[in-house]
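Report on one structure; see the data block that follows.
All protein chains but one are shown at their positions in the complex.
For chain A:
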């Protein structure tokens, strides 16, 4: 069942992104930035976590979860270490995605040649 809801929710968030581009006439950059900010706000309100529990990867794969994870990392570390945690905890959860993207992209630039 989680696979079904992952498909539906992941699809819906992408469909919202497409509407922002086609109807709202936003560039892809403005669309992803808006979704990230929306994820951060929803995370702060405590609404994104139930969505992840409900839809699994359907909520954690779209870029909205990046904003959610930044907020959550900051808030968790704030609880543990006080105000400095907002800064030290910010990238705690998103580290995997950012580090992997930097490392693999660098290696790809060494191996592949641009296509088209």
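Quick note on the criterion: contacts are C-beta pairs under 8 Å (C-beta built on N, C-alpha and C of every residue); 3 or more make two chains touch, one makes a residue touch a chain; residues count from 1.
Following the convention adopted for this analysis, contacts and distances are computed from a predicted model.
S.K.: Any idea which of "ABC-2 type transport system ATP-binding protein", "Amino acid ABC transporter permease", "Glycine oxidase ThiO" or "Stage V sporulation protein AC" UniProt assigns to the chain that's been left out?
M.R.: Matching the unshown chain against "ABC-2 type transport system ATP-binding protein", "Amino acid ABC transporter permease", "Glycine oxidase ThiO" or "Stage V sporulation protein AC" yields "Stage V sporulation protein AC".
S.K.: Quickly run down the residues of chain A that touch the omitted chain.
M.R.: Within chain A, the residues touching the omitted chain are 2-3, 6-15, 17-23, 28-29, 31-33, 35-37, 39-41, 43-44, 55-58, 60-67, 70-71, 73-75, 78, 83, 86-87, 90, 96-98, 100-102, 104-109, 111-116.
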